[in-house]
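What follows is a short report on a single structure.
The complex is shown incomplete by one protein chain, all other protein chains being positioned as in the whole.
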Amino acid sequence: MLEFPVWNVGGVGHGWMIGIIATLHVYVSHFAIGGGLFLALTEHYAVKRNDLPVLEYLRGHSNFFMLLTTVFGAMGGVGIWFVVGNANPSAISSLIHNFMFFWAIEWVVFLVEIAFAFLYYYSWGKVSQKFHLQLAWWYFGISALSLVIINGILTFMLTPGKWIETGNIWDAFFNPSYFPSLVLRMVIMASIAGVFAIVTSSRIKVDELRHRMLHYSAKWLIPSFFLMPFIMYWYFTTLPENVASLVQSGIDNIGAGNLSVLTRLLLLTMLLSVTIYVVSLIGPYFNPDKFSFGFSILILILGLVVTGATESMREMVRKPYVVYDYLYSNGVLKSVAADSSNYGIMKHNKWISEKEITSTNQKVVGEKIFRIQCQSCHTATGYRSMKDLARGWNREFIYNRLASLTATGLMPPFMGNDPERRAVAEYIGDIVKAPPLVAETTK
Amino acid sequence: MNEILPIPSPDPIAVPGDIGLILFLLYLTFFIHVVLMNVMLGGIFLTFVSELVSRLTKDGAVRENHIHLAEKMGHILPFSVSLTVTFGIAPLLFVQSIYGQFFYTSSVLMATIWLSVVLLIVIGYYSLYAYTRGFEKWANRRYLFMGLSFVMFATIAFIYTNNLTLMQTPQKWLEIYTRTNGSGWHWNMDEATLIPRYLHFLFSSFAVAGLLVTILGVREADVNRSGFMKKWGGLWFVVATLANVAVGFAFYFAIPEGPRAIFGGSEHLNFTIAHIMFFVGLVCISLTAFGKVKPAVTWIGVVATFVGIAEKIVARDHLRQAYLKEVNWTLDGLKTNPQTDVILLFFAFLIVGTGAMVWGIVKLRKELKAHATK
Amino acid sequence: MSEKGHVPTKRDFMRTVFTGGFMVWIGAFLYPVYRYLKPRIEEDTANAVQSAVVGKKEDFDKIPSRLIKFGSKPVLVIKTDAGEIVALFATCKHLGCTVNYVPEKKHIFCGCHGGTYDINGKNIGGPPPSPLDRLKVTIQGDDVVVSRA
Partner (left out) sequence: MSEEIANKNMDDPNIAFLPKSVRERYDLGWIIAFFKHKQVPVHKYSVWYYMGGISLFLFLVQIATGVLLMVHYNTGQPHASVQAIMSQVDFGWLIRSTHSWSANLMVLAVFVHMFSVFFMKSYKYPREATWLTGFLLLCLCLGFGFSGYLLPWDQLAYFATQIGIKTNEALPFMGGFIADMLRGGKELGTQTIERFYALHVWVLPAMFFGVLGLHLAFVQLQGIHAPKFFEDLPPEKKKYMKFFPDFAIKDVYVWLLVMNFLGLMAVMFPWELGAEADPLAPAPAGIKPEWYFLAMFQALKLFPAHVGPIEGELVGILLFSIVGGLWVAIPFIDSKNAPAWRSRATFYFGIAFLVGFIFFTMWGHYSE
């Protein structure tokens, strides 16, 4: 579409803006579900054994849980919505036009979830144990339902599957990676619940209870550690590209296309998650008496970094699309992109106040076109910068390169006619301080 | 569509439901959002005022009444934030499906400010919790939390007013984008309706919060406190509503003539009913506050006010359509492709979800009673 | 430590689980090291594919270029405007990506870092330090045969 104005965030880049908010939100919202299971199951055992100290701990933990998930978790979701709307309106518009009523359903579920979170928290000690436990299970069930729904929208972006041909909403929702992703997230959230429980447990004042709860919380990390590799493998088999070969290319060659970052993120994910597992076993599980709050915070941070790594992996695999095979990262429809060199960006995007390219405004217009088309992923001198990526290129080469962007398999085509392409090449040429073109090659 | 203005084309995917249905859902959820938002924003302000009064007054009885009210509000307000936010999501979703091309554009033009809303809510929300949780512990300083929270939410309201006025004036967009260089830092200050519109909403929130205090007064068992709350709440309602008449006129005349014409035409009936309702509300609440009447009178006033608000919400959207008609955009131009099965599923969820909440609350009240008597 | 006839407890089980996990962890570290040290089976040029038929002559009239597998290596076969058929190892001299022929521009392009070669494999732009390796092309009857030079 390329008809929206573009928010200019300087060197940070849209990717980081979205990435930071999304990572925090994913972390906390998975905790909102896994933590629900933790509360319900732990309360179930505590009630069964009439273990009052544990119930007292749960009350404190649920206070932390409620304050974190109903405020920070909820606002994070809104934050993603806002920031994606600002950074990539075409993408959010596509999703809303497809999934509006699924989102409406998600909203109903969220509303009920929040209501039950409050009911659960504020009824501690004021109602029968049986009813309170019931509320806990209700909360968990409803929050898991919210994942069941939002998962359809999330996975759609990566694997729209048959929707591309049929346009059928159910094909979009139950897309190829729907189920592996759902199971993956269910397993992850149990371990995130464990991580947060380790944090609150390490604050318990009574030694005996602290040791017991640390030991117990650490167990929550074990299932995901063993199940994860299999589920990951299942998930990868449903992905569009041959991910295995992408990963291999990153193993032997760091330069071969930027997709080597996928391998690197995968390695990082393994390293960090295994460390979390080892630390939580050596510490909270086997030696709870030698474990302190400070180290639990470090586990928490490691968990956040893993979340960030896996989420950006998901983004990486999707390149160059935001909705695979349908909408490119910069908001260009694949169907429109077919005729890229005759597109005439200035005709379609009326946000460029200059109406014609002249030798004097060439670079200004070039910058504006760059901003519209490239800034969803690149910046001039900051994140994924032209300064680094085009270092050492001459202007003619940049000009030619812009015509063959799709050859990388990572980028959408340049949408624009010859003078527009020349204008962008001149702009980038200035960034990398390329020598000016000799007069006859410029028209 | 307009050839010169930089309005993006509508999304190539059709709107997934009947426009009338979506507008109905938009009005319904927005109505609930507005009432909750008014309770929240006005409530925070009134509580802040109560805090100040209790600090400045020398009269022990007045102080006690205000502190009691502040504590009561302190328990309600965090819920109201949560519900306001949640009920804000739905209308925002519906509005994007219909007015997306305008709404996204204006959001991008003020993106930095727009995004900061999220941070401001988090701060305002946590500071409310700090107020409630630290009511005893930080008795001397707790009013600061309430003040901070008010500043946050009042700013958010202002940002919303900026964005929603900006979205209906595409004529100004290109100039703004060129001037700000896309930095996303734009306050829509040159908009004539901005300030009156904002004050109109702000005063409404004081009025609705006053209404809430009145209702709390009616339901209060302690005669002394009940009298105080009815008077204090009613006073806020009456004063804020009267002030809104003045602001309303300013707002009305700030609207450009073209869109304004609808109030003489298609919206005339709608508008008249709304004003009659507000008048009824004003009379009933005044009687509650300053006379001795049955609770039924109060409830009539409440219902009348709510009907008035609902009418105004419909009128607000019609005004937006009138604005956009100026740039040759109408609802008729939208393609629709209703996803009937998903819509039915949505209603099923709505019914079952409401049922679940009702079950939870009813059972909770029963349990609370049973537990208390034990 | 455990005595004879000792019934395994949950804690013992957990120790096993932990040890198992720890082994996996160590393995995860050793795997890259193993891959790093594992000799790359260098192509034994004496025994490798020496020549291959890559198609009929007239195949190249319709589609001027094709990428074929020569043993385990990709080879690019292009028919030039002059009618000559050129065969080149399609491995970029920069970092070993597979290059691609761009018919509109009549040059060979590497998508990884934007290296360009002319139709004869000479490096003309971007980072590649040297030309692509050429193969010998002979016409035997109708068949186009590519062989190591």
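Per-chain residue numbering starts at 1, and chain names A, B and C are given in the order in which the chains are listed.
Heads up, the rule we're going with is that contacts are C-beta pairs under 8 Å (C-beta built on N, C-alpha and C of every residue); 3 or more make two chains touch, one makes a residue touch a chain.
Quantities reported herein were computed from a predicted structural model and do not represent experimental measurements.
Q: Using the touch definition from the header, name the shown chains in contact with the chain that isn't displayed.
A: Contacts of the unshown chain, counting the full complex: A, C.
Q: Which listed residue, A:W16, A:F64, A:F179 or A:F295, touches the chain dropped from view?
A: A:F295
Q: Which residue from A:N287, A:S335 or A:T381 sits in contact with the chain not drawn here?
A: A:N287
Q: Take the complete complex as the reference. Which residues in chain C touch the chain that isn't displayed?
A: 1, 32-33, 35-38, 40, 95-96
Q: Spell out the interface residues on chain A facing the chain that's missing from view.
A: That gives, for chain A, the contact residues 251-256, 264-265, 267-268, 271-272, 275, 278-279, 282-283, 287, 290, 295, 298, 302, 305.
Convention: only the chains that are shown with their structure count from here on.
Q: What whole-Å value do you get for the distance between chain A and chain C if each is reduced to the mean of its CA atoms?
A: 32
Q: Measuring centre to centre with CA averages, how many angstrom lie between chain B and chain C?
A: 62
Q: Where does chain A touch two or more other chains at once, residue-wise?
A: none
Q: Among the residues of chain C, which are close enough to touch at least two other chains?
A: none
Q: Quick check: in the complex, which residue numbers of chain A touch chain B?
A: 1, 3-9, 21, 67, 70-72, 74-76, 78-79, 81-83, 85-87, 89-90, 92-94, 96-105, 107-112, 114-116, 118-119, 123, 126-128, 131, 135, 138, 142, 169-170, 333, 349-351, 353, 371
Q: Give every residue of chain A touching chain C within the complex, in rising order.
A: Residues 222, 225-226, 251, 253, 255-257, 267, 270-271, 274, 277-278, 281, 285-286, 392-393, 397, 400-401, 403-404, 407-409.
Q: Spell out the residues on chain C that touch chain A in their complex, using ranges where they run on.
A: 14, 17-18, 21-22, 24-25, 28, 32, 35, 94-97, 100, 102, 105, 109, 111-114, 116, 125-127
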